[in-house]
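Removed from the display is one protein chain of the complex; every other protein chain stays in position.
The chains carry the letters A and B, assigned in the order they are written, with residues numbered from 1 in each.
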Amino acid sequence: MKSVGKNIPRLDGYDKVTGKVKYVDDIDIPDCWRGEVVRSDIPYGRIKKINFDKAFDWDKVMTCTYKDIPGKNATIFLSDDQPILAENLVKHVGEAIVLIAAPSASKALEAKKHITIEYDTLDSVLSIEDSRKRKNVIFGKDNIQAKYKIEKGDVKKGFAEADFIVEGEYRTGFHEHAYIETQGMAAIPRPDGGLTVTGSLQCPYYVLKTLKSALLLDETKINVVQAPMGGAFGGKEDYPSLLGMYVALLSIKSGKPVKIIYSRDEDIVVTTKRHPSIVTHKTGVKKDGTITAMEIDVAFEGGAYSTLSPVVLSRGVIHSAGAYKCENTFCTANCYATNNVPTGAFRGFGAPQVFYALEMHIDKVAERIGMSPHEFRLKNCVEVGDRLSTTQLLKESVGAKECLEKVLSAADFGKKWRNNLDTCAFKHLRTKKGIGLSLYMHGGAFTGSGEGMKSEAGLRLNKDGTISVLTGCTDMGQGSHTVLPQIAAESLGVPAALVNTAVPDTAVVPDSGPTVASRTTMIIGSILVRCAEKMKKKLPDLKKRDVKELLKTYYSEHGELKIIERYILPPEIKWDQEKHCGDAYPVYSWAADVAEVSVDAETFEVSVDKLTVAVDVGRAVNPVLVEGQMEGGTLQALGWALMEDCIYKNGKPVNNRFQTYIIPTAKDAPEWKTIIVEKPFSYGPFGAKGIGELPLDGGAPAIANAIYNATGLRITSLPITPEKLYSLYEEKNKIK
Amino acid sequence: MKRRIKLNNGIINADADPIRRLIDVLRYDLQVTGTKDGCGEGACGACSIILNGECVNSCIILFGQIEDGDEILTVEGLLKDGKLSRLQESFVKNGAVHCGACIPGMLLSATALLNKNLKPTDEEIKDSISGNLCRCTGYGKIIKAIRECI
Partner (left out) sequence: MEFLSPKNLNEALKFKSEHPDFTVLAGGTDACTLINSGILKSKGLINIYGIKEIAEIKENGDFLEIGALATLTQIIENRLVSKFLPVLAMACKTIGARQIQNRGTIGGNVMNASPAGDALPVFLAYETKMELLSAKGSRLVLFEKFYAGYRKTAAEADELAAKFIIKKCDDKERFAFMKVGTRRAQSISKVCACFRQSSSYKIAYGSVAPTPIRCYVTEKFLNGCKTDAFAADEAVRLVRQEVSPMDDIRSTANYRRHVAGVLLKRFLESV
């Protein structure tokens, strides 16, 4: 192969290292006004009155409220409960009420100070517990935004067969995306009377959908263009639909181009977070290590509006029993509404929470029967022919065991684990060493028959003899716009240098579905393979030496050649959404992590010395980019495990700055060992599966288990801070 | 307030309110947009520039603190005669660049390091970029890219 499997440098690399790349805040738009947003500063209440200071000069300042929205005042996702601008009720701190635009940022900011809101405060609900016991009903009839049940076998029978039953509860908190480029969007009036909305966004067609419905315009009047993106991680999946509407409303009303760029503080307060969670486990196990029953309950905090929470919860509960053989599983899940900021998509999409719980719990189960964590996992790890908790039969491409075996041997796990255990109790050691393991997987693409929506993508022959990939999927830094051309080039049999990706503009590219769910390489890639086959049939033999000249000639003789194809869901996929039963995903990617830590025995400071990560991605189209995903995703997991937590007081994060919401620096990062396993998926392009989210799922429990190995302290809530370790240590030593 | 400064390879005249942040003068007044604004409080390093030979955060320096004759190097100044510097080339080659938002600052921190220290250890490399937050990579590929330029 000439392109697939090769470390082709990122196509946007040159522009990024020279500073030439134009993110939305870098684009110079003539006569562009700047926008600001007046927001709720209470978690729950009725708007009594909006006061516009009469003493202020409102000339040259444009303001908008919900009354300026001609169509539906809602973002269009699974349900339409989130208003674009609050009408008479605010349900979280930071909810937008009035929009402002002015010729300069300082003028807009000045105007903002002259708008005040009066409220009647309502009794807010600010935690999963309060929502669950219905302290106040703030959403629907029972505060529940979504619920699921997954049943396989008979857990009662399973528990009856067990020698031991092990229970546990595990909690995680709010997790901030912390992309380096904050959210920003611009709306620019078009010469034809239409409007272009551009900015830092993952899913142009999502934004378009809300714009069309709220503005009552069709796609001939409005187009959405993705600007180069400085990181997203799911944080720019749903939120840009709101921000896009803000700039569009202000632009339409003022007739000017309008840009809104969030400051870091504002971004952390108002944009979505990872769902906080409480996961409980009850596991039946035999002395020989056979898992006889797993009963799991997953509770997520959805915040004020449902946004994407129903699908986040679904992915969470589907992954909650993990990659283990077990005949009897029973999983329940609820997503609870609160008056905190709406939680939404964040790399892993519900899976990191359930794997933190499961993989810590599995260590506890193994310990109960006196087995080592690795022997227990090797015994129970799924293989081809096994069925997951949704009863999905694993027919092919199951690299779980190989990943496990490879990390165990690369890190010399067994020996180190035993040795640490022996020295854990030694009082004189100032530094305790620990090693921990996790085994996990991530379903590629949308859940169930979700990919039946027939996403489109295409290839276009250009006048200059190059070929462009046409897709509504975006590159947010993950490298898809290098990987997709590699796939197209390989399929066409042309040099990779001849293929690029067109700018994702809804006026130009087809709707490929959103850039989420680790689906781009696998789904869009496989559409491109089919497009290439069709295109090849139309073109002359491309084995000739000067392909570019050949293509140029073809173009001059025949004109533009464009092939658009739709995704076809593998026919054997069967999914019952109601029962959450069947083939939850077309395929899974598998992985295992080994974390090695040093814990200061007195200050309880933890440093992660080394992370060994193995992933089965089917086929690594660009191995360096795959490694980049593995290391980057795992470092985000490290931050979540040890230091990251949005602390909310009365619905407002108190650490909404980079000085207080801290993420790992270069000195917090471990030494990396990455191992790529390739168990090809027959429906993936050249066998490829998803990689984007997977690496965030397994880092935290591996680190938590390593800390337990070092100290004998099992912290069941993230982040694992020295303060929590010390408290638990104190508690344990008092009892003695 | 007017100042005549050396910006990258040229001499320029800048005129701005002394309490305007240096980063805003660079990005919005002079349209030199390679320098990024990540946090506005010197905590992420995306706005790093080299001012008179020292790497500093341009979001927490006011234009009034700039003197006539000061020399500023931004990411745009790393390109020499249209050619990438060794560091720039190494970043692309080693997969150190993902979303790119931290990269201008990261490159300037690395450039400042190598200007002063021809043979930095891995620990010194990590020290030199510990003021530059990256959310995409695990830093490993960035460290490797810098190490290869020693």
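Brief remarks on what is shown
In the analysis below, a contact is a pair of C-beta atoms (placed from the backbone, for glycine too) under 8 Å apart; a residue touches a chain by one contact, two chains touch by 3 or more.
This structure is a prediction, so every number in the text was calculated from the model and none was measured.
Although one chain is omitted from the display, it touches the following shown chains in the full assembly: A, B. The hidden chain makes contact, of the residues A:Ile662, A:Leu696 or A:Ile720, with A:Ile662. From the options A:Glu405, A:Glu605 or A:Glu671, the residue with contact to the unseen chain in the full assembly is A:Glu605. Set against the missing chain, the residues B:Ala43, B:Leu73 or B:Leu87 yield one that touches it, B:Ala43. Note that of B:Cys59, B:Cys99, B:Leu114 or B:Cys136, the residue touching the chain absent from this view is B:Cys59.
The omitted chain makes contact with subunit B at the following residues, 1, 18-19, 21, 40-43, 45, 48, 54-57, 59-62, 64-65, 67, 109, 112, 126-128, 130-132. In the full complex, subunit A makes contact with the omitted chain through residues 265, 602-603, 605, 607, 643, 647, 654-655, 659-660, 662, 664-668, 722-723, 726-727, 730.
Basically, only the chains that are shown with their structure count from here on.
Work out the mean CA point of subunit A and of subunit B, and you get 30 Å between them.
Contacts from subunit B toward subunit A in the complex involve residues 27, 31-41, 43-44, 46, 74-76, 78-79, 84, 88, 91-95, 97-104, 107, 125-127, 129-143. Within the complex formed with subunit B, the subunit A residues making contact are 7, 9-10, 12-23, 25-26, 28, 177-182, 228-233, 263-264, 476-479, 624-625, 627-628, 630-632, 634-636, 657-659, 663-667, 669-672.
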